[in-house]
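Let me begin by presenting the structure, written as structure tokens, before commenting on it.
For this view, one protein chain was removed and the others were kept in their places.
Entry: chain A
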Amino acid sequence: MADQTSVSIRNLDLSFGAVEVLKDLNLDIGAGEFLVLLGSSGCGKSTLLNCIAGLLEINAGQIHINGRNVTWEEPSARGIGMVFQSYALYPQMTVRGNLSFGLRNARVPKAEIARRVKEAAEILQIEPLLDRKPAALSGGQRQRVAIGRALVRHVDVFLFDEPLSNLDAKLRADLRVELKRLHDRLGNTMIYVTHDQIEAMTLADRIAIMRGGRIMQLASPGEIYNRPANRYVADFIGSPSMNFYEGHLTQDAQVFESGDFRVPLAAYPFDSAQPGGRPVTLGIRPEHVLTGPMAKTAPVAMGATVEMVEPMGSDTLVWARVAGLPLRLRMDGQAAVAPGDQLDIGLDLARAALFDAKTELRL
């Protein structure tokens, strides 16, 4: 099932006038996969989703859904359902009307419509709301109805365009879990656009991180977090974000140097043998800076001076300085540190990232 392709995008180009939004984009999404398109605003992720839906006409390339070339099909003929950020419910119709309007228009038999509406309402637990108008619903309920409108279409591919962005933080977390459950239960292909990395990390089977109309990395959440393919991805994923140090490799490519800050790279998992003596960037996540007893045994150990402490309850964010360079590190929530303290730290180089300074690609 998983090796079967559900949505396949070939050499897709899209430009608005002279502005190229998507450039030669290729993407294959497996059947039943939950793919998240992640990126900051203006990266083309929603545009790509609209292209898949058929709401935007593309300039070049092809889109296949379930093995069928749908590049020139109308959105309703592509076998997709779509959920929008603003819910986009029809305000003067009841919930039942919203769910059934498309089906009635497609002349689906009445009994079949009633059955599908009932089924969707059961799955989404909106049965008591069926005769209400959208104005009488809360944000979370409205978004459930919007999901239901995609559900009744009995399609293979669901498209979500930032569906949780209009909800408050608590509801967002609840509905996120529900979406994950829904995906487990239905097993549909889902393509989900968001700028929220938590949503991406928790929901996705694979994440496609986009920037400037290109996919920067397409991989599982774990891979993206642990082995970011380039500096942009490394910086984008993770909160607080990664520490970056501009420096260079020694001639034998065994040590990273940035002024007095010297890091032996014996434990770093290089992708391939690298020539030394060139500028590189070292990245290390705040949570991969070791402290306490672990610091002493780490292959790379050094001393740091604490400058500022941000206690956040579950953990503590420490702003420190090591060899004159700033370093953010994450400690246990109850760690007793104060500005001015000396800390022994170690760097978990197996989980660090080294990037070529020019190409910004991972070494």
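The rule is short, and it goes like this: a contact is a pair of C-beta atoms (placed from the backbone, for glycine too) under 8 Å apart; a residue touches a chain by one contact, two chains touch by 3 or more; residues count from 1.
Going forward, contacts and distances are computed from a predicted model.
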{"item": "Undepicted complex member, UniProt protein name, chosen from \"CouN5\", \"Carbohydrate ABC transporter membrane protein 1, CUT1 family\", \"Sulfate transport system permease protein CysW\" or \"Formate hydrogenlyase\"", "value": "\"Carbohydrate ABC transporter membrane protein 1, CUT1 family\""}
{"item": "Omitted-chain contact residue, chosen from A:Lys45, A:Arg96, A:Arg116 or A:Arg149", "value": "A:Arg149"}
{"item": "Touching residue (missing chain; options A:Ser8, A:Gln62 or A:Ser76)", "value": "A:Ser76"}
{"item": "Which residue of A:Gln4, A:Ser86 or A:Gln254 touches the chain not shown here", "value": "A:Ser86"}
{"item": "Residues of chain A in contact with the chain not shown", "value": "50, 53-55, 74-77, 80-82, 84-92, 101-102, 105-106, 146, 149-150, 153, 161"}
